[in-house]
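For this depiction, one protein chain was excluded, whereas all remaining protein chains were kept in their positions.
Coming up: subunit A.
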Amino acid sequence: MRRSTAAAVGTLTGAALIVGVRLSVQPPAAPVAAPPAVDLAGGTPAPKPSASGNKSGKSPAKTQAPKTGLKDGVFKGKGATNPYGTVQVSIRIENGEITGADATYPTTADSATINPPAVAALKQETLGAKTAKDVAAVSGATYTSKSYAESLQAALDAAKA
């Protein structure tokens, strides 16, 4: 009889410990999959604790600096680059506590296996080669004055001058 009671207490204690551990390591609103980017700055602030019950002025909650040392506001982390792209994390602090967290995720095609592309790729077509008649300007990779001199645009300019 005594033995079985002790065993039950032991089990309960163990369970309580496990619950405690899980609560203490749970991150605030940790994103588990790639969510759409959320602008924390535009979000609705969490309801603030009411100050109406503290009219005596004895409660220092409103004036004292938060124990955590965190300033209120939305803060963005420096982007971290991994093989799949750049991830930037934002957090929102209210009353010295983290009340929201979000991250932007890479959208490049090399991360397509992780984040499925939202739209189809550009459609393939036949590469054309037309003479540049009836064009007013030419777009091209002309980086230097020398390459400009050799470009279709230079020829157009000469023709108009």
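To be clear about the criterion, a contact is a pair of C-beta atoms (placed from the backbone, for glycine too) under 8 Å apart; a residue touches a chain by one contact, two chains touch by 3 or more; residues count from 1.
Quick note on the criterion: contacts and distances are computed from a predicted model.
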Exercise. Could you tell me which of "FAD:protein FMN transferase", "proton-translocating NAD(P)(+) transhydrogenase", "Ring-1,2-phenylacetyl-CoA epoxidase subunit PaaA" or "ABC transporter permease protein YvcS" is the UniProt name of the chain missing from the displayed complex?
Key: "FAD:protein FMN transferase"
Quiz prompt | Contact footprint on subunit A, counting only the chain that is left out | solution = 79, 81, 85-86, 88, 104, 106-110, 112, 117-132, 134-145, 147-154, 156-157, 160
